[in-house]
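Left out: one protein chain. Kept in place: all the others.
We just call them A, B and C in the order they show up, numbering each chain from 1.
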């Protein structure tokens, strides 16, 4: 089979390729081992232990789920009561691009206006104060959890102090804090990042470490620093159809990703490549939507220029900006070739 | 890492190992191809086409989901209306071992007594006639679908004429027919089987071809012979958190499984090995629960004998039979070694 | 309008008439009072206080819902976690006649065989012991609540010691106990009853006092002896569409029903009338399904005789018994006229 998409440069997303070769090698090496199912095998146990160690959280519950939407739904269902909803930025993945998965689980997504993909503590604080001041709030969905993504859907990052402010609001109003780390490798590796896995474990009620977009075939690792925050989480995973019979597949992948700092190094290269592209765009006078410190670069492009570029490069069209311009996205990944980056820059 | 479970014989289930080596090789070969996500890549398209061909059903919708419980939930939710439930044998997987996934989707599992894991058309017919004769049935959950598994949870098989009788009842009472083929390879390859993929496609409203228990790492292929039976099935998959970003993973696996008749040959060896074990048990005077034509063998064993055997073999304890006996299960799989079968037989 | 159903005797159910006249008078008297909505009015508060007093449970949360199915669904949803189901006798109202309301709320009804409509502690104990002994129970719906009805759907009664045994099992296995009192007036008033409202309040996590079938137009009073067993119950009621804007309607009715012992006296007459009918049936040689101590009488009747009787009396056909007999039910109510009872007995 010839694959036409290989003939042109492709920066459309960060899940274009398969998996980091070390993962595939491990799959081969372990293929005929007879292992118990459902994540009870020793490799999964080892992977979980590595993650606990990286988070400096020896008591954490770690579970491997399969994809981002599923993980969001399972975690939100597990931490919220039926009368509670989840507060998210209007650009949050749960707000828009999960086909109603959160509502299908019975929970309202309570949106607040985001800023470059981020929820500010000021906006959150105003929303929460307003909600509880409303005389009729017993007739309304209670905010029960804050959903953030790190990095955000726009590649931007929360600082540690921003997360601490949001955590303080969560404490004040008795909300859980949940962080979606679908692209966490690219956050951890960013020069601008000051939020470590340890910080996430100390700030969040639950968060997940993304595999699918960070070098794995599939898989997201949920971390619940204090397991008493949920009950029978394993059975809830099963009920959501999110339990792998061959749990080894997740275990093997995360065991590799958390060996020799592979997870961070995967992010580092991609971030650097994205910075190269961003720098080139800037120096050639393009208008960035805002500077991105991770692996996604958003730029405002004249439509004529964009159409020209499309002949040689695949990228994402985000949305129209006025009649003549479009916001487009270039994404790098753990697998992006340096020669492709150079070629792209040559075309800009 | 040494794996203790390898030191003794293991016949506990059919998902102990990874994947057929051809699948792993294809993963390696295609790893750096840049492919679009969500099952829209050419390999997934090829796999779907192979399945349509095998089913002689060129117009079928084929979608790849991840595991059995998830597939059952998605298919049942997609075909039933809110006021309908699914009729299943009391031993059906959806009735007992899915942690309430079907009910979490809002649907009652309406159980009828099974016979060696099978639903007879007589029992089904009586249930349906009784339901519609009940004056109060407007206050009850309507049967909207029949759920069968082929082979059943006990390894038994429906004959083509049995399925035709059940189909006739479904037509008479306007129910959908859904067949769970988690272990379908072992049915298709059985000497006693007379139900082909083509038959399933002509009898069912929806069925699935199991990958996880039949040589794949993960994955089940849903076949909807007449796609107009559902609407926006893709979005419903996404809403259930069942859509793989890297759809290539499913595509690659099923493309291999449906090349060169691999899917059937995987089942054939396992079935033959199970028959060897069954024959040995019989000839040594053990009481079979009932004869099994596929890869699972159920036998009634004296508890003392069972405990002795447990020192050298892992198997499943199904349930107690009286005070002194237990029903146990031996399962073979695509990966079972002939030497292990011989060793087991030597120990019986 | 002429009402044909008045021309013949009607013993088909206990909700044929409107409401006890004292309720209608109170509706008239209070009609133009301007009262706050949603049950926050002083009459509702008075009614709740009367119920707390009758239950000797000053700290109880009391809420008025509208009908039985709704009340079951709200209470079960409020007390169960998503991974839990409710254990009920196979003849329990939640098992069969609520159109899947419980499953629509996401919870499985886990049925055990009933005996004359009752769940025995022996059967319950076996089920619970078996569940927790099953190695795979993490893949199954956990029993989280026991559902009983008092009187049962067959008019039979639990004794206090039977309820205490079931309570002990609930304590042992950490289950909630919920009692559906749709016809509670007829239990409380029965000569054979030894379970008081105080007993229910001390044994149950939640129960309800039925209004609709016991002299009210609509309405069921939910009692939660220890309000900390739920959270934001008011908002959950609203979410289920079960909150009356004009909460006064419920308040007025229960304020009357719990004044001057009206609730019990409503049950007493009906029970006595049912005993008259039962006695007459017995003395004329009819086979009772079992003796009933409350307002429903079940009798096995020859079909020819039944068809003759149908010309003059409306009753419920329960189910066929063999080819020639049918189980039928006569129900009395707070509104049954003594002359109708005499006329019925004359016809038997």
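What to note about this one:
Everything below uses one rule, namely that a contact is a pair of C-beta atoms (placed from the backbone, for glycine too) under 8 Å apart; a residue touches a chain by one contact, two chains touch by 3 or more.
Model, not experiment: these values are computed from the prediction.
For chain A, the list of residues touching the undisplayed chain reads 82-83, 85, 96-100, 103-104, 106-109, 135-136, 138-141, 317.
Mapped onto chain C, contacts with the missing chain fall at residues 1, 3, 5-6, 10, 12-13, 15-19, 21, 24, 27-28, 30-37, 42-43, 46, 66-74, 98-101, 104, 212-213, 217-218, 235-236, 238-246, 248-249, 335.
On the side of chain B, touch with the chain left out of the figure occurs at residues 77-78, 81-83, 106, 138-140, 142, 231-232, 234-236, 238-239.
Note that in this section only the chains that are shown with their structure count from here on.
Note on chain placement: the centre of chain B and the centre of chain C lie 42 Å apart, centres being C-alpha means.
With centres taken as mean Cα positions, chain C sits 50 Å from chain A. Averaging Cα coordinates per chain places chain A and chain B 33 Å apart. Of all residues in chain A, those touching 2 or more other chains are 235-236, 238-239, listed in ascending order.
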